[in-house]
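Apart from one protein chain that is not included, each protein chain of the complex appears where it belongs.
What follows is subunit A.
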Amino acid sequence: MKSSSEQLYEEEIRSLKDEIKMLEEQHADMEHSGTLYSEEHYHSTLASLRGKSKKDSTKQQAFAALKTKLDSLEAELKQQSQMSGYVLTNYSKKTLEKSHIKVLQQHRLSGRCHFLAFQIEFQLMEVQMEATVSTTVTDLNIVVESSEFTDMSAFVSRAEDTKSLLLFFRTLKSFMDWCVHRKRTLLHFKVG
């Protein structure tokens, strides 16, 4: 014998579960189509919005907290870019497969190391093991704008074949540092 409150709760639970299912489907669709996020777009949109938004005092705190988090992440990214020698200009991610122990995602990004532009698309699989998560690159495609450097293309194909994402980035930096150094040296001699 159920009371009317019980019935009301149970109805609400049913309707919430239905709504959640529908929202999850919508969210999965969105993730599936992927969103390509551009640095330029973001900054210009934010700049044009900031001037005009009417601030609601009740939301000030949430807004301020979000702004702080954003600022600290931006600072972290800037530090990372300085340390690693390259800058990411575009990024998107798409989940291809997901289970409670395994996630397979496709990442697409473009970036620049000194004056060399590159685009990378890779698939990353993360599997939950007993104590840790194992991370593996399962597919790798690299496009390097290399009009001058033919040595790069042999290296790039090898990196793609062996899925060596980390090695690619490390080598890219060393190679570009060397190129910049060489250009400077040549310039120095030219002028002199």
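The rule is short, and it goes like this: contacts are C-beta pairs under 8 Å (C-beta built on N, C-alpha and C of every residue); 3 or more make two chains touch, one makes a residue touch a chain; residues count from 1.
Following the convention adopted for this analysis, contacts and distances are computed from a predicted model.
K.L.:
One chain is missing here; what is its name in UniProt, given the choices "Proteasome subunit beta", "DNA primase large subunit", "U3 small nucleolar RNA-associated protein 22" or "Centromere protein O"?
P.N.:
The chain we cannot see is, by its UniProt record, "Centromere protein O".
K.L.:
I'm checking contacts with the chain that's been left out. Which of A:104, A:140 or A:156 qualifies?
P.N.:
Residue touching the chain left out of view: A:140.
K.L.:
Can you list, in ascending order, the subunit A residues touching the missing chain?
P.N.:
Touching the missing chain: residues 3, 5-6, 9-10, 12-13, 16-17, 19-20, 23-24, 26-27, 30, 35, 37-38, 41-42, 44-46, 48-50, 52-56, 59, 62-63, 66-67, 69-70, 73-74, 76-77, 79-86, 88, 91, 93, 107, 109, 124, 134-138, 140, 162-167, 169-170, 173-174.
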